[in-house]
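Not every chain of the complex is shown here; the ones you see sit where they belong.
Letters A and B name the chains as they come in the text, with residue numbers starting at 1 for each one.
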Amino acid sequence: MASVPPASFSLEARVQALLDVEVALAEALAAAGLIPATSVAPIRDAARATHYDVAALGAAAADAGNLLLPLLAAMRHRLAVVAPDAADHVHWGATSQDVIDTAMVRQARAAAAPILAALTRAADAAADLAARHAATPIAGRTWLQQATPTTFGAKAAGWALGLDRARGRLDVATDALGDLQLGGATGTLSAFGDAGTAVAAAMAARLGLRVPDLPWHTERSRVADLACALGLVCGALGKVGRDLTLLAQTEVAEVAEAAAPGRGGSSAMPHKRNPVAAVRAVAAALQAPGLVATMLAAMAQEHERAAGGWQAEWDTLPMLLALADDAAAALAEALPALAVDVARMRVNLDAAGGVARAEGLVAALAPRLGATSARTAVEHACRRAIADGRPLADVAAADPRIAAQLDAAAIAAAIDPVRLAAPAAARVRRALARRADLEDAPHG
Amino acid sequence: MASVPPASFSLEARVQALLDVEVALAEALAAAGLIPATSVAPIRDAARATHYDVAALGAAAADAGNLLLPLLAAMRHRLAVVAPDAADHVHWGATSQDVIDTAMVRQARAAAAPILAALTRAADAAADLAARHAATPIAGRTWLQQATPTTFGAKAAGWALGLDRARGRLDVATDALGDLQLGGATGTLSAFGDAGTAVAAAMAARLGLRVPDLPWHTERSRVADLACALGLVCGALGKVGRDLTLLAQTEVAEVAEAAAPGRGGSSAMPHKRNPVAAVRAVAAALQAPGLVATMLAAMAQEHERAAGGWQAEWDTLPMLLALADDAAAALAEALPALAVDVARMRVNLDAAGGVARAEGLVAALAPRLGATSARTAVEHACRRAIADGRPLADVAAADPRIAAQLDAAAIAAAIDPVRLAAPAAARVRRALARRADLEDAPHG
C-alpha cells in the first residue's frame, strides 16, 4: 500500500539531496584551497532542484548510468553562463558514487526519523494496553487453537517489547549509517593530493556525518544492515498486525480498529469494519523480506565500484523505508484507538466448553492422582465436554474420578481464568516496570 | 535503475484502468438488464482519469484500503450532480478486487508486450552474433579461468536460446493471466442473481479477457506465475549482462558496448566506456528474485479475499515489470551495436602460454601414451609454460616425452583454436537453423 516512495526519496528530493552534497563538497574544497572561494556562491545558487527539469533528469538517468551525471551536466550548463570557472569546480575530485551515497545516507536518516517516532508511539500504545489489561483473561492460542488462558496484557506487552527491540535495531543501524562517502574514482582521495583528509573532514562536518576510516563504495554493510533493521521492523509490526487481524475476526471479535469514514463498507457489506491498519502492517511484512534479500544479494560488489550491485540498491532501500514507514504509521495510529472487548474475551474462554482452561484441572488433580492419571481423567472430560457441548466444569463435576478429589467449588477455582492468568499478570507488570526504567534512563 | 514504474502502472494509468473496467461492467450490467441502459453514458463520461485529482486519490488509498474506494466516491460525487441514478449503478454488484484485479490484468498485459518485443530483438541480435561468429575462437572460461577454446558464436547462441526460453515463458504466463476477475464480495456472483454468467461473459468480451471457471481472488497462481516468468526473464538477461561485463573488462576487452554521449567518462577517467546496458541487466537480475519471492509469499491468501497478501502484490508486480522492461530494452539496444574484437579474442587465447588449449595436446597424445600419461605430460608442460612465461607449443616441443610422439607441426595443429572449436561451430549452426525453423513455424 506504499505505492509512493517516502518523501525524502521523491525524484525532487533525490535531486536536491545530490545538490546539497555538491554544495558541501564545494565549500570543503574552497576551505582547503583546492578551488577558489569565489566559485562557492555560484555553485550554491545553482544547487536548487527547482532550477532543473527534474523529470527529464530522471528519464536521462537510465542511459547515463545514474541520476547525478545528467544533473551535473545541467548544473554545469547553467553555470557556464553565469560563472564559467565555477562550472569547472563543481564535483571536483569526487566520483558520482561519493555524492549519490552521501545523499542517500542523509535521505535514509531523514526517512528513518519518522519511523523511529512512530515505533515509539506504537510501542507505548501497546505498553499502555498491556498496563490496562495486565490481568484481563483471554484465551492463549497456539497453532491457532485455544490452549491455556493468558491475559490480553501479556499479549500486548509482547507486542511492545517486540516493537522496542525493532526500534532499537533501527536506531543502531541508522546511526551506523552516518558515514560520509568520499574517495574519488577508486576511493583513494588521490585527486585531493595531501588535502584529502581535510576535505573529507570539512565536508562531513557540514553534512552532520562522520569520516570513515576507508571509503565504503563496495563495502555495503552499512546499507545492508539498515535494510536488515527495516526488515526486522516490518517483521515486528507484521506480528502485531497479524494478531490484530486474528483477534478482529468476526468469530473472535476481541478487538476492533476504530471506525473511520471511507474505510470498509460497501453495498454488499454495510456491516464490515476492515482492519485496514493491521493489514497495512501485514502487507509490509510480506514485502520486506524479499527487499532485504535484494540488499544482501547486492553486497558482493566488484572491486572499487560495482557493476550492478550498487545500482540494485537505489530503488530497494527507499521501498523498504516506505514500507516500514507506512506500517509503523498505521499501527501508531491504530493501537491507541483500539477497541478492546473484555467481555468477549471472557465469552470466548468458554468456547468448546472452556476446555482451554483444562490445564488448571490437571494441575489441581496431579498432586492427588499423579500427573499421568490426572491428565487422562481431564482429557476424558474434555472430550466429553466437546462432544456433548457442555461446560467442562459440569462434566468434571459429574466424573467420578474427578469428583472424588474436587468438589464443584474446587473445580471452578481450578479453572478460574483470573487465577490461571495471575502469573502472567505479574510478569507483565514486572516487564512494564523494567521498560519504564529503560525509558527513563539517559539513552532509553 | 528503474526508478519509475512502467507507464501502464503510473498513478494516472492505474486510475484510468480502473475506470475502464467500471465502464465495461456498466455496459455488461445494462446488457443484462440489471441497470438501466440510460446509466451507461453518464458512467462512460465520468470514466476519465482527467476528471479527478489523481494525486489526492493516491494519498487517500492507504487509509481507505485501496485506490478504488476513493475513486468510486469521487465518481459517484461527480455523477450525483449530472445523473443521480447512474451514481447508484456504478460498480453495481462488484467488489473492489474484481475491478482492481481485472485492471491489473490489462495493465500487466500491456506492460508485457514491449518486454516480449525487446526480448525478441535481443535474442535475434544474439543469434545474429552467433551466426557471424559461429567459428570465431574465444577462450572458454569456467570458474572465471580460461579452460578450453570455444567460439564466440557458441557463447552468443547460448544467450539467444536462453532469451528465447525466457520469452516463451513470459508469453505463456501473460496469456494465462488473461482471465476476468468478477465475483462480488465473496466470489459468488450472488448480486447478479441468475445473470452472473451473462454479465461476466459480456464484460470479459468487452475487455478482451476470458471468463474463468471460478473467481481467483485468493487463487493467485496467475499473477505469481507471471512474476516467476519475469524473474526468469531477468535471470536470462542477467546472464547475458554478466557475460558482457566480464568480456568488456579492460584486461579482456573482447567486446564493448557502443559509446554514447553522457555515458561513462569523468574528469578522473576520460578513457572509460562503462557497460551501462549490461549493468542495467545485471541490476535487474539482482532485484527480481526478491520481488518474485514476495509474490510467492503472498500466495497464501486467506479465505475469499485476503488480509495482506493481495495488497503486497500491488507494488511488487509493477516493479518486476519495470525491471524486466528496463533490462530487456537495454540489451535489445546494446546487443545489435556490440563491438566485437575478434583479434583480441585470439590474443587472449595465448594468455598464460596458451595453456587453455592444452586439451588438444592431451587428446593428441592420449592414443599414444594412454590418457593418464598424456595428461601427466601435458600438465607438466603447462606448469613449465606458466612458470617460465613461454608458449605451451614451445615448451611441448622441447619436452622429450611429448616430442617423441609429436613434431612441432603436429603440436601446433593439436592446439589450433580453430580446429579445437570446430565442433562448437557445427553445433552452433545446427542450433541456429533449428531456431530459424521454430520462428518460421506458425507459433514461433
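The rule is short, and it goes like this: contacts are C-beta pairs under 8 Å (C-beta built on N, C-alpha and C of every residue); 3 or more make two chains touch, one makes a residue touch a chain.
A quick note: this is a predicted structure, and the numbers were derived from the prediction, not measured.
The complex is built from one repeated protein sequence; 2 chains are visible, and the structure file as a whole lists 4 copies.
Simple rule for what comes next: only the chains that are shown with their structure count from here on.
If each chain is reduced to the centroid of its CA atoms, subunit A and subunit B end up 32 Å from each other. Per the touch definition, subunit B reaches subunit A in the complex via residues 1-4, 11, 58, 60-67, 69-70, 73, 92-93, 95-96, 184-185, 191, 241-242, 245, 260, 262-264, 266-269, 274-276, 278-280, 282-283, 285-287, 289-294, 297-298, 307-309, 311-312, 314-316, 319, 326, 330.
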